[in-house]
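Left out: one protein chain. Kept in place: all the others.
For clarity, chains are labelled A and B in written order, and residue numbers in each chain start from 1.
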Amino acid sequence: VFQTTLAHIATQLDAELIGDPACMISAIATLQTATPCAISFLANPQYQAQLTASQAGGVIVGPRHRELAMARGATLVVSDPYLGFAKLTQWWVTQTRAVCEPGIHPSAVIDPRATVASTAHIGPLVVVQAQAVIGDGVEIGAHSFIGQRATIGAYTRLAPRVTFHADCHIGTHGLLHSGVVIGSDGFGFAPTQGRYEKIEQLGGVRIGHHVEIGANTCVDRGALEDTIIDEGVKLDNLIQIAHNVHIGAHAAMAGCVGVAGSTIIGAGCTVGGAAMILGHLNLAPGVHVSAASVVSRSISQPGQYSGFFPIADNASWEKNAAIVRNLTTLRDRVRRLEKI
Amino acid sequence: VFQTTLAHIATQLDAELIGDPACMISAIATLQTATPCAISFLANPQYQAQLTASQAGGVIVGPRHRELAMARGATLVVSDPYLGFAKLTQWWVTQTRAVCEPGIHPSAVIDPRATVASTAHIGPLVVVQAQAVIGDGVEIGAHSFIGQRATIGAYTRLAPRVTFHADCHIGTHGLLHSGVVIGSDGFGFAPTQGRYEKIEQLGGVRIGHHVEIGANTCVDRGALEDTIIDEGVKLDNLIQIAHNVHIGAHAAMAGCVGVAGSTIIGAGCTVGGAAMILGHLNLAPGVHVSAASVVSRSISQPGQYSGFFPIADNASWEKNAAIVRNLTTLRDRVRRLEKI
Partner (left out) sequence: VFQTTLAHIATQLDAELIGDPACMISAIATLQTATPCAISFLANPQYQAQLTASQAGGVIVGPRHRELAMARGATLVVSDPYLGFAKLTQWWVTQTRAVCEPGIHPSAVIDPRATVASTAHIGPLVVVQAQAVIGDGVEIGAHSFIGQRATIGAYTRLAPRVTFHADCHIGTHGLLHSGVVIGSDGFGFAPTQGRYEKIEQLGGVRIGHHVEIGANTCVDRGALEDTIIDEGVKLDNLIQIAHNVHIGAHAAMAGCVGVAGSTIIGAGCTVGGAAMILGHLNLAPGVHVSAASVVSRSISQPGQYSGFFPIADNASWEKNAAIVRNLTTLRDRVRRLEKI
């Protein structure tokens, strides 16, 4: 088991340490579950009561909770404790996870016309096709597929079983989770005589630096031009990004979201889980869509937008839904009363 | 083609048989489609009329339909006919499906530090990493991936193409369908200066015995502690289970459901298709959520809960939705009328 000291952690986080620098730490934990061998953190002030009661060997806090934390025990003060916690987890992983050695697993099937950096790691049973370019320090997990002319930027990691199609591109320091499909065909057909004629999707997908995409999420290739995901975007699991969508920098979307074709999502937008954004819309930067809401029109003003039917016990819902189904009648009854 | 007799089936189901024990049966079918070579069942009393008209060689019924069934033809009486049907399908499969022979396919890539039971079946092109433990009678389908230190309990089956990440665990007699991802990173970031800093997900996933998980469903690993799925849980396809969710024993969820982070779902809950459960909530045991409903608050009382906008012809919906969008106005008009 990995062990370190509070002093070492304080150095990593550039934190002020008040308490025993030699105290041994072997875990990161929440305030409630931390033992004296664990380090914890207080980011959300509503957990302040848990701070006082915590058994943690040390607690990372911001300047405003410095006194309260010191009264409890060992304290690490940083300007942003949630960011400090994030950086601690990142450093922790460098100390505890197995390193991927550079090299190509002998079971991988690499086209001789592909370019693979000597510092890249290619896992077992990976397929890399002709003219693909795999950058420095890239990790490609088992069972992943890289299509023709695709490029994977330096230090980007693909978990096992990622499918990254031909003519798609991702920048550096990205992370694609298992089951991701980048560059499947957009859904485009010309209706004719009661059936559909396929419109071949000739664009690709362009993904910026520092993008993370969750498990089983799909990003379709563009019809003529590329589907674009800008720098720093974070997508959760099971999201559908249709063809020719453009997601602005540092936008984030929770699981099960759908974005229909050609919609433009501004920088810094957030979309809650299972929200649905229709096609050919434009969301201004700084629009925040609540979970399970349906965006059916463009939104030009930043702010929080919501829209889902409130849940209730089934009998109440049935009654309310019946009235909703006939709201014009209720409105007309009010009109009639007003005319009396 | 597999054939058996009514007598043999009656023995398997511990059923009382009224009719010719030597009658040959080569299929299981619904009452409507059954031929004299097929066995059928009556579980839902609303199909009673179909019983009388059925051509089935034999029908499984409960005690209350014994006389009605006997008047038609050969009858197998069991205490719970739907359960009897379920057990019949299970026995049928043992007689008709190819057995997976124990052993490791030569194309599989097994780390020498992994432990694979000699009675386990490892399919073609499977990857098993170091320190993983594969139990007795386990079946791992083609293209599946088992990460470091993961454990697969005895008699659990993984369909082709399941990704089961490092430090995740499943009990015995489980069934994971194709495309399942267990242990992808939870969606955790610390926002800082207009971008997101990744919080590495240090927990794992712990799954109990007798759990079934549907195709392309994702279960994220926990941030610090494990995501937990208790014994007997059944999840359908394309479900998203976020980090640190806890699903209680024998809960069941239909397809396309999303459960956001840290939510606790009580034992025996059911969730209808495409329902969405927000994060950090607590659903008491025995809560039943209807399809397409959004759970935005904790629910402490068992019962059925619903909430979706009723569908209508498009013109009616547009009118009703416009009124919903201005319901405060309608309410204020009623208030004014009341004050007259």
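We adopt the following convention: a contact is a pair of C-beta atoms (placed from the backbone, for glycine too) under 8 Å apart; a residue touches a chain by one contact, two chains touch by 3 or more.
Keep in mind that what you see is a predicted model, and the values were worked out from it rather than measured.
Engineer: I'm checking contacts with the chain that's been left out. Which of A:Leu125, A:Val138, A:Ile213 or A:Cys269 qualifies?
Structural biologist: Residue touching the chain left out of view: A:Leu125.
Engineer: Using the touch definition from the top, which of A:Met24, A:Ala71, A:Ala98 or A:Leu202 touches the missing chain?
Structural biologist: Of all options in A:Met24, A:Ala71, A:Ala98 or A:Leu202, contact with the hidden chain holds for A:Leu202.
Engineer: Since one chain has been left out of the picture, which residues of chain B touch it in the full complex?
Structural biologist: Residue positions of chain B that touch the missing chain: 28-30, 33, 80, 82-83, 85-87, 89-90, 92-93, 98, 105, 107, 123-125, 141-143, 159-161, 175, 177-179, 210, 212, 214-216, 232, 234, 236-238, 250, 252, 254-256, 268, 273-274, 291-292, 308-314, 317-318, 321-322, 324-328, 330-331, 334, 337-338.
Engineer: List every residue of chain A that touches the chain not included in the displayed model.
Structural biologist: That gives, for chain A, the contact residues 109, 125, 127, 130, 143, 145, 147-148, 161, 163, 165, 179, 181, 184-185, 187, 189-190, 192, 194-202, 216, 218, 220, 224-225, 238, 240, 242, 256, 258, 260, 274, 276, 278, 289-290, 293-297, 303-310, 312, 316, 319-320, 323-324, 330, 333-334, 337.
Keep this in mind: only the chains that are shown with their structure count from here on.
Engineer: Roughly how many whole angstrom separate the Cα centroids of chain A and chain B?
Structural biologist: 26
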